Every structure is written in structure tokens, then in C-alpha cells.
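Here it is: the structure, laid out below.
Each chain you see keeps its place in the complex, though not every chain is here.
Here the chain labels run A, B and C in written order, and each chain numbers its own residues starting at 1.
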Amino acid sequence: MSTIIATTPASRAFISDNMAGASPEIVQAVADAAAGQVLPYGNDPFTVSARRRLSEIFERDVDVFMVSTGSAANGLSLAALTPPWGSVLAHPDSHIHHDECGAPEFFTAGAKLVGVPGDNSMIDPDALDAAVRRKAGDVHSVQPSAVSISQATELGSVYTVAEIRRLSAIAKDAGLRVHMDGARFANALDHLGTTPAEMTWKAGIDVLSFGATKNGAMTADAIVSFDPELATELGFRAKRAGQLASKMRFHAAQIDAYLTDDLWLHNARRANAMATRLGDGLKAIPDIALLATPQANILFCRLPQHVTEGLLAEGYVFHHDRWEPGTVRFVTSFTHSADDIDQLLDAVRRHTR
Amino acid sequence: MSTIIATTPASRAFISDNMAGASPEIVQAVADAAAGQVLPYGNDPFTVSARRRLSEIFERDVDVFMVSTGSAANGLSLAALTPPWGSVLAHPDSHIHHDECGAPEFFTAGAKLVGVPGDNSMIDPDALDAAVRRKAGDVHSVQPSAVSISQATELGSVYTVAEIRRLSAIAKDAGLRVHMDGARFANALDHLGTTPAEMTWKAGIDVLSFGATKNGAMTADAIVSFDPELATELGFRAKRAGQLASKMRFHAAQIDAYLTDDLWLHNARRANAMATRLGDGLKAIPDIALLATPQANILFCRLPQHVTEGLLAEGYVFHHDRWEPGTVRFVTSFTHSADDIDQLLDAVRRHTR
Amino acid sequence: MSTIIATTPASRAFISDNMAGASPEIVQAVADAAAGQVLPYGNDPFTVSARRRLSEIFERDVDVFMVSTGSAANGLSLAALTPPWGSVLAHPDSHIHHDECGAPEFFTAGAKLVGVPGDNSMIDPDALDAAVRRKAGDVHSVQPSAVSISQATELGSVYTVAEIRRLSAIAKDAGLRVHMDGARFANALDHLGTTPAEMTWKAGIDVLSFGATKNGAMTADAIVSFDPELATELGFRAKRAGQLASKMRFHAAQIDAYLTDDLWLHNARRANAMATRLGDGLKAIPDIALLATPQANILFCRLPQHVTEGLLAEGYVFHHDRWEPGTVRFVTSFTHSADDIDQLLDAVRRHTR
């Protein structure tokens, strides 16, 4: 445990993008925000500015609720979109299913998550089409109420705008609302080269968990709602869930700096490029199989056991024991350099021989 | 609204101690923490250090859960101390009753808050004695399960150690657990001149909401549990409630710096001293009545209407329309100087004439 | 305990109207319903008939959800009228406050009950007027969402139609919904000599807990909703709460028989008349003070201690140790005869001497 509780050099840190610290611009913004006296609970100029930036970026007025974790963003968003007797349709691999200890069930007062399968951790439209009307109106069954899609997914895959539109259309046609878990929103956006508006509300998204923490912020994510009718409810739910920070300025300063001068896009671009570089390098190494070409900043591959062990012995930190034997995940972040990636590739090559 | 959404000079800011920013030492600690790569979710050296400091300060091993708000700290603590069919006995003036939009009910899955009265926003022991066994064992009634006391209270009063011991003894004797809402823990501690251990577990407290945000931190409070049997449950509850930060280091760095070199005590001492200075000054002004001698950093007094209006016109920000007509609250913080207080006193004197 | 777990003669049974069994007509109806094969879950002719009768009696289409207890009726009704961050305004003496072990909090996912005082266990209109807008729109506070009135109250008092109208108007004017806990609906109706429509939806009631169990049925109460928009939600909530009986016919047969040939009104009239007879008799006895002239079938009075003891020694069963010393409650039911009451009066007189 002593080795775990220690700082890891960026060149060895691939367990998740949340191993990274924070962008200097965000640190500076937080430091700057610390000086003056402002009203609490979001009635401050930092919050106003963060909201305005989000509205600019999304090309429309949006309602914003800044929270301290992505789990809170997801839980509160889903609670606003489904009644307790509703079901949330999501991919079986999704974070809300597996990695939040039942947070969606807690925030929704007991709604049910229902898995809708599909390749590459992406919901299959035909499977969704079959699921959205399942037992609709049958009092014995939970009622399909919302669809939640991860963009990018937990596998690192990215829905195209057309795919999002199609899933949303299926959902909307059956009366369901649509949530996007955008913990890696910027990474997906960079991959697609589209606009935030195109990837969300123009494609039918009602509420977005807008991730910032993994991509350079410290402890701030935001719920971005495109449906003005949800704003009042989200405000009360957030307060009641302990997510209305008294010194909201410190969340807001992070989001504000994150969106200033395209910092968020630069960070995501870097992270994605590093994953691509890693993927390209690995593909060229015999005996190493990518599970998919990385689209965001997550790469899954199969490594021979001795390679994994060799990397671990060198101090590399990454997930290797969660899936089928041999399956390994590397996550890149804005803190990685081309050198870091090349060192990792060298190490893999060395151990492969 | 434009005047509200702006920075206020410290000399005018008396609405709450959460108008203050953050101590420079805490800002620096957060900046320092931003650099390296560490494991997420609290498996990092900052969290280890913060925990160790808390254990040192409380003179025993404690379990620590760092959260983003005091409402979350209170809600999670109470959820660990009462079943859904339990009741939490608290003063009718308490924050959990009035200012958390039902957060305790949310976190506990519907337990009931039951008011126990007493002077100065402090629970009366005799009233508590009558309440702890009320309908115990009666299946038709919620069951008294926990007592929650605010230290300092919402009125700025502070329980003595003997008073805490007495309330805890009454609770424990009837099988109830005891929670302390320590949003202003340091202010109370400074007033009493006692030790954290004496004011908490040695006096019968089971779980403490350890406030830091109001006294110099940014967005970090901590649940400190003195009962090892609650740790597992609190961990799952915190995660499930969206309070397990992936970059926990940033909460931890705040708490760690807060506790380093007695920063927390210095900050509280300053805030308390400013309230005392303000109280002493106001007492000397004819027509101004203190509702109580301030014990922490909150001061309630009665001001003539034209004085209140005069202060507001000068840009002073404080609560004046929440209670009986004429009742006004000033809250001081570590950011106030003696000059700030003297200016306020001058202004009151000027308007009183 | 052995004496408690035994059948008590009606002449001695005054603890509550739920000591009574069931009306023979209801028993017969249940027996008749037991014979054939019908579809489950309320898709049966008995349920259709019960609904039709309720619609006739209320002079309009109503939505009906038959449940097994009054607590379930109240909990489900309130859950349909308030969000989790809402508050339910009710008299501090009300059953939902004191006698349901937090059922409203459970069914509403943590809404808060807020007491609104008034004499005779009845909500005071001025107090309600002050409460309905308290902290409305303030995100730190639960939001007043529904008013719940007991008709008749737990004290046996009965709101006039004008009083109900006034309370409803105050609630509606502030955007709140109105619930009536009609566990003793028929008793109140008999006292007022009005119609069910006048006492409910024409006076602003949105949802009614229509009690039948205490007045001659076995295990069946009904939620009667006057707002068609609530029907879908109530259906899912009832199922999810384990209140959609598979053999719903047996609930329905009880309600149906209860409403046939004015059985419900006859039963209530009898119970009320017996309480009046008892009150008239007691008033004539020196040293006995009625707390109020009984309006329904509940009578509170003060008895000297030796009288209470004398009655208990004779096998009388009634509540005598729940309130101020000397306060005693007698509840009459449709099973009591004038002889039963006269015997009780004789006994009181005997022991008073």
C-alpha cells in the first residue's frame, strides 16, 4: 500500500485521466478567485461568467449546476429525467451501471437501470428501439423514461452526431428523455471535430453531465440542462443532495478557466493525440492486439502476461486485472508528452522480445 | 441583481463567513497539489496526510471522509446514525432543520427531524431527556435514534464541554447516537479554549461534521467518525451520494493545509476576536441592543430601521430581513481586520445619531 | 398480555373504532365475491362497481385506488402531491405526524411534514396563510407543496365546509395542493349533514384518503383522486408500494357493500349518535369535564384517577395514559348500542361517587 500512496511520474501514470493534477491556468484562476468577498451559493461573478461561457459554447441559453463529481452530475441529471418508477436505458458497460455504487438509484429514489446492449460499449439503435416501449403502460413494470449515453464511452469509443441523433429520435419518439454522460465530453468533441451544440441539444440531448475534472480541472463538473423546465427541480435536488457549494466561486473559477482560450479543447486534443500515438505504436509491435482503434483517450489492448508484469515492475500504473485475462487499459491525459508515450512503447517492445 | 453579483470589499461583507475567499496557505497547498500524478479516489499522499493530521489533532485514530459541502457532511453522518424509521433530535433553529432543503431526509431515506427546544439555539437537557424515550418501541412512531448538536450554533452560541457531555449522556443512556454539526467547529473550540478531543469523542460525540470551508478552505469539509464500525457504511454512502471525489487530493490538500501550523485556529481566533470587538463597540452605542454576547463569530443585535438602511446604502451586506423586525446578523471571518470592524462601528454610530 | 390478546365485549371496547369487526353486509359481500373466477389486479366487476359507486356518491368521475390501510392511502396520496423537496403542511396533532412511523416520509422519498397549529386539532387559517409561502423559491428550504387536513380530526372535531373551502383557497392561491385524510370521512359527513362532493372537490380537495375500515369494512380503504392528471402516477406508485392486490375483488367487494344502501352512512350515524349520547351523559355527572362536545365518534374528557381505575378494573378498554394526566379518550363505533353507552355511563357514575 505504501507504493500506491505516492506520486507517480506522468511517464508511468496510465490508470486513468484522473491521476493527472490540474492545468496551471485553472490553478491560477482558483488562486485569483480566493482573494475577494462575494456572495455565497453561486450568486457571484465567477458563476455568472462560467454560465455565460457555457451558454456561448453551446450557442444558446443553458441552465448550469456546478457539482463536485461526475457521479453527482449523473445522479442529479437522471433524477430530473425519470420518476422513481421509471427505468433508465443505458449500455451494460456504462459508468452509471458499474462504477457509482448505485448513485443513480439513490438520486432517483429507486428507478431502475436497464441494460441495452451494443458493440463497442455503444447502445445499438435496434436494441434501443425494442427497449423504449417495453411494457409501456403496464403497471407491473418500471416504465422506460430516459436513455443515458456515454460520450465518449467507457471503452473510449465515440458516437457520431448521426448516431446520437438516431438514438435520441428513437427515445423521443417513445416519449423518453435523453441524458449524456460527458465525463470525457471534450475528448469526444475533439475526435468528432464538431461543435458542442451539434453533439448535444441539436442532436436531442436534454441534459448533459459536462465533465471537466478528468480533463484539467480539480473538483468541478457541471450539469448543463437544455430544457428550461428542469431548472427549478435541478436546483432543489442539487441543494438537497449537498451539491450547492457555499463558496461556489471555486467550482465556477475552474469551469471558467477551463473554457477560456480553448484550454479544454487543447487538453483533450493532447490526450487524444497521445492515445493515438500509443495505438499506432502498439499496432506495430508483434503479439500486441488493440481491441479497437482509440477514438478518445482510452486504449484497450491485449498484452502477453510477461509484458504486463514487466511494465508493472518498472513502475507503470494501469488497470490490468479487471477484464478477460490479458486485457489491459491505458488512459492518456493532457499531462502526457510524446516522450512519455514513446517511453511506454519502448518498454512494451523491450518486454515483448 | 447586478450589485449583488459582484465582489464586495471585506470591510463591507458581513452576510456570512462564506463570503470570504480562502487562506493563502490553502491556495498554495492546492496549487502545489496540482502538479503530480497520484492515484484517484483518496489513494493519494495528500489524503493520507490529512487523515494523519486529523488523527493527531483528535488524539486518536479517526475515520475521515472528505466531502464538498457541510450539507453532505451532515446528511451522510446522520444517515449512518439513524435508520429510515428513526428520528433525529435537533434544535428547531438548527441548520439541518432550516437550511438544507431536506438533505437529512434525502440522505437518511426519510428519517424525521424532531425539534428539541432550548434557549440560545441550544438544546435544553431536560427537554432532551423527555424526547429521547418518546414512544420508544411504539411501532406507530418514528424512533429516537440520534441527537444532532451544532457547535457553534446558528445563533453563535457555544456549548461548554460539560453541556455536551450532559447531552451525550442523556442520548447514550437511551441508546441514541450523537452527531455534532461543526460547520464552525474551530470558532467554538477557540471560544472554549479546550481540545478537539475534549469537545468531541471524549464528550460522547460519535460522528462530527468538521467544517473547514467557512474558516479559510474553499470547498472541503470532512466527516470525522469516532466509531470504527461506521467506516464501511460511510464509505459506501459517500460514494453513492457523489461525494467520493476522483481527484480527492484537492479536498485533502485543503484540509491538510488548514490543519498545518494551526492555521485553522488562527483563522478562528481572528474571526471570533472581530465579533467580540464588534460586540463591545455596539454595546457602547445607545439604542443598539445585542441579543447575546457573541461567543463565536456570529453577532445578533437589534438596529433601528434607519441605521440598517444607512448601512445598506453604504454598501454593507448583511442579513436583516429574516427575523423579527429590527433583528440584524453580522458574521465575521478570518478576512476581517480591526479596521474593518472599527469602520462598521463608526458607520453605525454615524447613522444612530 | 393475556387479557389484551382476547375478545372484548362491545360494551367494554372504547379504545378505537378499529376494535370493531365488520358489518354483516360487508362480510356477506366478501363471501359472495369469493366464488367465481375473475381477472386479477382490479380488472374485475367488483372493482368496476366500487368505482362506479364512488363516482356516483361524489357526483363526478373519480379515480380510485383501493389499498389495505389508511397509512398507505395517506402516504401514496401525499407522494402524488409533493416532490421530495416539498413540505406537507398539517396540524401537529395529525395522524400522519404522529401515528404512521414516518410513512409519509417513506412514500414521498423524504418530503418534510411541517406543523401548522390551530385549536381543536384543526389548522388555523391565519397560521396556514403564513405557512404556505414560507421560503417559497428559496433553494435552501423545503418548499410548501401540499396541505393535509384530517376530516374528522384526531380529536373528533369536524371542519365545516366553509372552513375547508377557506383552507383550500389559501393553499390553492399559493400553488399548493390539498389532501384530506378521511379515515373518519363518514363520521364527519354525518355530523355536517352535507354531501361528499361539497365536503371534498367542491371545497378544493385534490385527493382524498377515503376510510372504510374504521366504519365497518375489514381491510379496505380507498384513495379517491379528483385530479385526473394524478391517476397514472398513483397507479404506478400503488403497485410499487405493494398495494395493487392481485385479488383486488376482495377490497372492492368491501367498498362496494360499504356504499350500498347507505350502509356507510348508517354506521357513521350510529357511531356519532353513541358519542353524543355518551357526551350528554358525562356532562351531567359532577367532576367529569368534556374537553369538547363530540362532533364525530371520538370523545375526550377528564376523569378522576379512581374513576379510570374503576373502569379498567371492570374490563373497560380505552386510552388513558397518552395525554395530560386525567385525560381519557372514548371512541364509539357502529357496533355500540345505546345500552352499551348507558352501561358505561352507569359505571362512571358509580365510580364517581
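One rule holds in what follows: contacts are C-beta pairs under 8 Å (C-beta built on N, C-alpha and C of every residue); 3 or more make two chains touch, one makes a residue touch a chain.
Here the structure is a predicted model, which means the values were calculated and not measured.
For this complex of identical protein chains, the structure file gives a whole-complex count of 4 copies, while the figure shows 3.
Just so we're on the same page, only the chains that are shown with their structure count from here on.
The innermost chain, defined by the distance from its C-alpha mean to the mean of all protein C-alpha atoms, is B.
After Cα superposition, the angle needed to carry subunit A onto subunit B is 180 degrees, rounded to a multiple of 5.
Once the centre of each chain is set as its mean CA position, subunit B and subunit C turn out to be 43 Å apart.
Separating the centre of subunit A from that of subunit B, both taken as means of CA atoms, is a distance of 33 Å. Between the CA-based centres of subunit A and subunit C the separation comes to 51 Å, rounded to the whole angstrom. Under the contact definition stated at the top, the residues of subunit C that touch 2 or more other chains are 84-85, 109-110, 139-140.
Residues 4-10, 12-13, 15-16, 18-22, 24, 26-27, 30-31, 33-40, 43-45, 48, 67-76, 100-103, 106-107, 213-214, 218-219, 236, 239-247, 249-251, 317, 335 of subunit A are the ones that touch subunit B when the two sit in their complex. Across the complex, subunit A is touched by residues 41, 83-85, 109-110, 139-140, 143, 233, 235-237, 239-240, 244 of subunit C.
Against subunit B, in their complex, subunit C makes its touches with residues 84-85, 98-102, 105-106, 108-113, 139-142.
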